[in-house]
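Below you'll find the structure, written out as structure tokens, and then a few comments.
Every protein chain but one is kept in place in this view of the complex.
Entry: chain A
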């Protein structure tokens, strides 16, 4: 049933492979490579299964000997024994070849022959048999059921006895189920016939007693209700006799009935006794000047100090509580090689997760990251003098740097040169929600491009917001003043292509691109209107713009202040782009521009959230509102700021 099962080292050598159903050996490498690249290297190792085309892949990491176990089977099958099989194979393989791994190291992996086929087949057979379902429960015949035991008389329902019978039946259903299970297991029909009647009689007796007890308790509890008789039919009969006319709240009542006001004071001015009006409490601070508006008082420092003071007394008490045993435990933890278990790592990971969330990383991403790091570290043998905290911190730091490394080349200038060679303009589209800084950063990027000698055409496809076109016109004028045509050989470096307000953005973009091609502009920067990710018609319009014009680079502009919203924005934008594109491989977001980076001190978590969700790189970082405030991302600095306490 399995397609393949491979065991390979983390260094890339395949130690053993089993081809199940399919023939060629190469069929295993492509899905496994996809697994490695999408899951392990992108820190999505939280859940251990992965789907690739028609296959489902399940994997397990051995962090002590640096091995990976992967099993692949058809997606449509649901095999329940796979998890157990992987665990068993892992244990057996590790125990069998422990020597090779420990003593000979890499050369052992290279030279060793891992003849595991018989063991694997045996384990596979065991796993398949253990998961084979038990013989399905046989439906019992009518003779076996309880219903055949009842007499016709007791099944006739009379008015008064109705509730009693119902209650009895309900209580019988429960024990009936138990009775049938007891029947199914031995599977003997004769024994089954004898059992239910005996069980039924006994239960009926006890049911009566239980019923009586319950009724007494019920009436005891509702003593105040009073007139409830011991038998339930009677209250129903009494209610029937005394039917009272129903009084509706809103109809038929006149204003008099509804007037609850105090008749004496209604309308008269001085009837209300003057309340004791305390001027001091009403006005608050006696010393304020009348008419002046005071500033918001900034008390964060005091509060921080108070927090520290309260924390400090708690810490020494914890230390004292630990005492000698704690100290020895700590020493034992420091020295010697012990492997990491989940329990050791959990408190540290919890703390790291809270720390990340405090640094503005989206909550679900922090959780997934910590899960993935836990999976990577489980079972790893720590060296001497390394604590659990330091190991986990180190692994988390590496994971964060790994996420921030771009998965594709980030060199806009090189691509512009390439497009220049082909005599076509390089088209960049900016999209994002409202107010993140698209137009501002567009101006900064055009300034940077002009400095490098490329001519830019700005396409004003924001035909909705008031003043959008004028804003871009002002930027164009300023940029032309900074870089006049004379200093660039008589060529205007920046030009604005606009068609006013209210027109179709995709059409304007298309015209702008053909205009740029005719006039020989190097780059076209397309500015779109800001839109919320839930706004379906606007998202459709954006997707249409991108699908029709096929820009070279689609940049999502996001602000660094955003918190958990980043996840939602990016997911919905990508989804909209994918849904509305006609092509086989839809154009998704190619890069991210992170703006307003100067407003966050070290709460740089938004960078992590955004790159984790899209796995696309951060191309530019905006750090201010002047033309020179454009930076590129430095992964190490960002991670250092994130991990800083």
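One rule holds in what follows: contacts are C-beta pairs under 8 Å (C-beta built on N, C-alpha and C of every residue); 3 or more make two chains touch, one makes a residue touch a chain; residues count from 1.
In this section, contacts and distances are computed from a predicted model.
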Using the UniProt record as the reference, specify the protein name of the hidden chain from among "Sybindin-like family protein", "Translation initiation factor eIF2B subunit delta", "Signal recognition particle receptor subunit beta" or "Dipeptidase". "Signal recognition particle receptor subunit beta"
Which of A:408, A:477 or A:491 contacts the chain that the document leaves out: A:408
Among the options A:448, A:501 or A:515, which residue touches the chain absent from this view? A:448
Residue, one of A:29, A:74, A:368 or A:535, that touches the chain absent here: A:29
Take the complete complex as the reference. Which residues in chain A touch the chain that isn't displayed? 6, 8-14, 17, 25, 29, 32-33, 36-37, 40-42, 66, 68, 105-107, 109-111, 398, 401-403, 405-409, 411, 413-414, 417, 448, 451-452, 597, 620-621, 623, 630-634, 637-638
